[in-house]
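Let me give you the structure first, and then I'll get to my questions.
Note that this complex is displayed minus one protein chain, with the remaining chains in position.
Moving on, here comes chain A:
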């Protein structure tokens, strides 16, 4: 990757509603996410962290401001181009309901590539599956997998195409502590070992502790930017926000 910034947002604003009922969910946020870094966006509920991620990932359109992903200006793109951008440059891991129930684990992992009309990269699939401990689960349907396995399949899908950035939205939210730790470890490894860029939204200080950097959000603004965070430090910071 030639750009040093995987994702860059400038003066990003998102307003819901109009007139008196208007709510500013994201308020002039400017932030950059360097390539090869694991960043956590934390904040109390209602802080706008999910909205910020949706904007950054091209799932929602900003009221104003600009976003660049891998050097491409995202704001102003038509729905179709946004879709293609998500497909080709972004990986997603959601809290739950990550997988299509009608497809096997393998088909789920290969889905974005197929949508792009690419031939499946078998060696890459084998490598990712082996790294994520999914080699013997590829032909199972989501309903036949445990929650942790499902999240690992989602991670595998996100990592499969070596995207510019992986967005993870509370990826451990519906997992028990131990399984959740496995998924977070996996995301950290993808950054350390493969140079992947990961942006994770979480409200969990322990999860945030896995990141290289923590961006703290409150009332739609960035209120802190912590390097090499510890869970206690993040928890302390959130506590002071009154979360």
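Rule of thumb we're sticking to: a residue touches a chain if its C-beta (ideal position, glycine included) is under 8 Å from a C-beta of that chain, and two chains touch if they have at least 3 such contacts; residues count from 1.
We adopt the following convention: contacts and distances are computed from a predicted model.
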item	value
Per UniProt, the name of the complex member that is left out, chosen from "ABC transporter", "Cell shape-determining protein MreC", "Helix-turn-helix domain-containing protein" or "SWIM zinc finger"	"ABC transporter"
Residue of A:19, A:101 or A:123 touching the missing chain in the full complex	A:101
Touch criterion as defined above, residue of A:4, A:83 or A:127 at the omitted chain	A:83
Which of A:59, A:77, A:181 or A:241 contacts the chain that the document leaves out	A:59
Contact set of chain A toward the excluded chain (per top definition)	54, 57, 59-60, 79-80, 83-84, 86-88, 92, 94, 97-98, 100-103, 111-112, 114-117, 157
